[in-house]
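Okay, here's the structure, questions in a sec.
The chains shown are only part of the set, and none of them has been moved.
For reference, chains read A and B in written order, and residue numbers begin at 1 within each chain.
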Amino acid sequence: MNEALFTANNVWMLVATVLVFIMHLGFASLEAGFVQRKNTVNILFKNAMIISIGLLTYCIMGFNLMYPGLNEGGFFGFSGFGLSMPEGDAGGIAYADGGYTYWTDFIFQAMFAATAATIVSGAVAERIKLESFLIFATIFVAISYPITGMWKWGGGWLNAAGFYDFAGSTLVHAVGGWGALAAIILLGARKGKYTSSGIKPIPGHSMPLAAVGVFLLWFGWFGFNGGSVLSADPVAVSLVFVTTALAASAGAIGAFIASYLLFKSHDLSMVLNGILGGLVGITAGADLMSPTEAILIGAIAGVIIPVAVVTFDRRLKLDDPVGATSVHLVCGLWGTLAVGIFGAKAGLGQLWVQLYGTLAIGAFTFAFAFGLMYLLKVTIGIRVSEEFEERGLDVSEHDMKAYGESISAEPAGYELLVK
Amino acid sequence: MNEALFTANNVWMLVATVLVFIMHLGFASLEAGFVQRKNTVNILFKNAMIISIGLLTYCIMGFNLMYPGLNEGGFFGFSGFGLSMPEGDAGGIAYADGGYTYWTDFIFQAMFAATAATIVSGAVAERIKLESFLIFATIFVAISYPITGMWKWGGGWLNAAGFYDFAGSTLVHAVGGWGALAAIILLGARKGKYTSSGIKPIPGHSMPLAAVGVFLLWFGWFGFNGGSVLSADPVAVSLVFVTTALAASAGAIGAFIASYLLFKSHDLSMVLNGILGGLVGITAGADLMSPTEAILIGAIAGVIIPVAVVTFDRRLKLDDPVGATSVHLVCGLWGTLAVGIFGAKAGLGQLWVQLYGTLAIGAFTFAFAFGLMYLLKVTIGIRVSEEFEERGLDVSEHDMKAYGESISAEPAGYELLVK
C-alpha cells in the first residue's frame, strides 16, 4: 500500500463519516416533522442526546464489544474499555488493509452505532418518559447493538456461516426496528389514537421538516453505504452510489403507485417513507446488485411501505408516529432477504442463511430490548402521565415551547438560581 | 495513470455527486419557502418525485442519449437503453482519462439531469396539475435535456463549433429556464395575481425555508462546478471553488445595491436570488475566470436579478412564484455570453458562438417544452380548477396540510382500505 492511495482511501472514509453524521440531523428533522407541535422540543432533545450518548458509549465500550478481534466465529467478545491506538504504522497505513486508520475505523463505526437508538426514538415519540428513554438508548447502543454487530461485522458466528449484510439492513436498521417494536408494544399507543369510536389519525406538525429530514438521510446514505466499502475502491464505491440512488428513487415510485392504488391519494409521507424504505432495502446488498436489481429491490420496498404502515397501524394497532417499524424493520428484513434473491450471491442456500441470520439477530435484539424496557416499566416507569401527554412533553418535561411564545424562555427553575 | 491518483480523482467526483444531490433539497426548500402555506406539501411532493424520476429515466435512457459516444459533431445519438458497464479497466481506471469510473460518470451526470425539471417546478408552482407536471417533467428530463446536452457535452455539433459551457449555465440552467418560461406562458398566472385593480403580491410562506434552500444550493454548487472539472486536478478544482464563491458573493452584493436603488428596501428574496444569479452566471466559465472577473460576472448577475424579476412580473405579466426564469434563464444567458466577454476565451468570435449556441439550445428547448405542455393542456389539462387553487393544492390534491392540523393525517382514502 503506498501512502497516496492510503491517504485517498482514508479521505473517503472520513467523508463517509461526516455523511453518516448528518443522518442524525436527518432523523431529528424527520421525527420532529412527524410529531405534534407540542412534542417537538422533546424529540429534538432526544436526538441531540442520542448522538452524544452513542458516540461516548461506543468509545467507552461499544467499539471493543463489536470488534473484539479475538474470537473468530464466536458469540461474544470484549477487548477492554476505551480506545487504544496501535502504535506507528499498525494504527495507520498497516491498519485495515490500508483502507483507513484506527481512529477512522472507530469514528466511522461510532456514527453507525447511534443510528439504532435513533430509530427507536421516532417510534416511541410523544409518550415515553425522557429519563427512561435515555437509559434505554444508552444500554441498547452500548451493549445490544455491538453484540449482534459483532456476530457479523466483528467476525462472529454469522460471518462464519456466510450471512451477508453489506451496510446493515439487518445489523443497523432491523436492529433499530426490533428495538422500536419491543418498545411500542410495552409502551402502548398515544392517548386518543385508538378509541371506541375508531382510530384517530394524529398528524405530524411540519411536512417541510419531515421532507428536509428524508433528503438529508438520502444524502447521508451515500456515506453509509459508500463508506461500507471500507476503502475508496473506485469501481466498488461508485457502483454502491448507483445502486443506492436508484433504489431510493424506485422506492419513491413504488410508494407513489402503491399508495395511490390503496388510498386513491398522493400521500407525501408515503413517498418520503418509500424513499427511506428503498434505501434500507438496498443496504444489505448495495455492492452486489446491478442497476436493474437495485431498482427492483427499491420498488418492492416502496410498495411494502404503505402496506406495512396500514398493517401496523390498523391491523396490529401498534402506534408508531413516524413509521419506523415499517421503514427500518420490515424493509430491513426485505433487504436482507433480497441478497439471497437478487444479485451476485443469489441462491437458496444464501437465502436460508439470510433468513436465519436476520431472525437470530432479531430474536436477540427483541428479547434484549423487551427485557430492558420491561425492567424500566416496572421500576421507574416508561410512560408519562396522561396529563403530561395531554399538555405535551415540551411543556411538561422541558418547560418550553418549540415555537416562540414560550411559557418561560429561561431554563425551567432558573429563578431558583437567581433568587 | 496510477491507481492512487485515479482513486483520488474518483473520490472527488463522488463527493461532487453528493453535493449536487443535496441541491435538490436546496431547490425543495427554496420553492417551499416561496410558495403559500397551502401549497407546501404539493411542492415538496413534486421535488421528491422529480429527483426520483430524473435518476431513473437517466438510467433508462437519458445517459445514453446524452453520451451516445458515436456521432462526433452530430445532432442526435442513442446508444441503447439501460446502463452497461464496460468490463474491467475499460470501465474503471481506463475510463475517462482516469478521472472516474463508468458508474461515477453516470451518477454524477444523473444528479445534473433532474435539475432542469426542478427549475420548472418552482415557476409553475401553486396552480399546475400534479399528474400533468409529473408527465412533463419525466419527458423533459428523459428526452429534451439529454438531446441538447449531447450537442455540447456529448461531443455534438455545438462542441465541434467551439461553444463553451463549463458546467451548464446554458445546458442545465437556461434549459430549465426555457422550460419554465414555456410552461408559465401556457399555464397563466395564479388566480388573483393580476387583477383589474392592480397587481397583487403573493408572498411566500417561509423565509427561513427559502434561505436554507439558497445556502444549500450554494453548498452544492461547489460540487456542481467543482465536479465539472471531471477530475480532482488540484489547481483547476480549487480555482473553480474560488470563482464560484466570489461570484455568489458578488451576486449578493449586486442584488443588495440594485434592489436598494430600485426599491429603497433591503429585500431578502432579492439578495437570496442574487446569490443564485451569481452562481448561475459563473457556471459557464467558472474554470476560465480570474477572481476579479468572477466578481464582475457575479455582480452583474446580481444586478440583473431585481430588474429581471420586475420585468417578468410587471411588464410581461408572467407569474413565476420563485423567480426561476430570472435566476436560471436570464442569468444563464448572461453567464453563457460572459465566456465571450471575460476570461481566457474572451473574443468576438467566441461571443458569437456563445450567442448562437445558447439560442439554438433555447429554441429547441422552448419548442419542445411548449409543444409538450400544449399537448398536455389540450388533452388532460394542465391547470387545477379554480376551487382547488383557492383551497390550496395540499388539501385538494393531497388531502393533507403542511403544518399539523391536518384534515386527515391518514393517507386520503385510507378508510377505503380499512373498512
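Keep this in mind: contacts are C-beta pairs under 8 Å (C-beta built on N, C-alpha and C of every residue); 3 or more make two chains touch, one makes a residue touch a chain.
In this text the structure is predicted, and so the values were computed from the model without any measurement.
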Where 2 copies are displayed, count of copies in the complete assembly: 3
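Note that only the chains that are shown with their structure count from here on.
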Geometric centre distance via CA averages, chain B-chain A, whole Å: 32
Parts of chain A lying in touch with chain B, wherever the complex brings them together: 2, 4-5, 7-9, 11-12, 15, 19, 36-37, 199, 201-208, 211-212, 214-216, 218-219, 222-223, 226, 232-235, 237-239, 241-242, 245-246, 248-253, 256, 259, 262-272, 275, 291-292, 295, 306, 310, 314
In the complex, chain B residues that touch chain A: 3-8, 10-11, 14-15, 17-18, 21-22, 24-25, 28-29, 32, 40-41, 44-45, 47-49, 51-53, 55-56, 59, 82-83, 85, 91-93, 100-104, 106-107, 110, 130, 206, 209, 212, 397-406, 408-414, 416-418
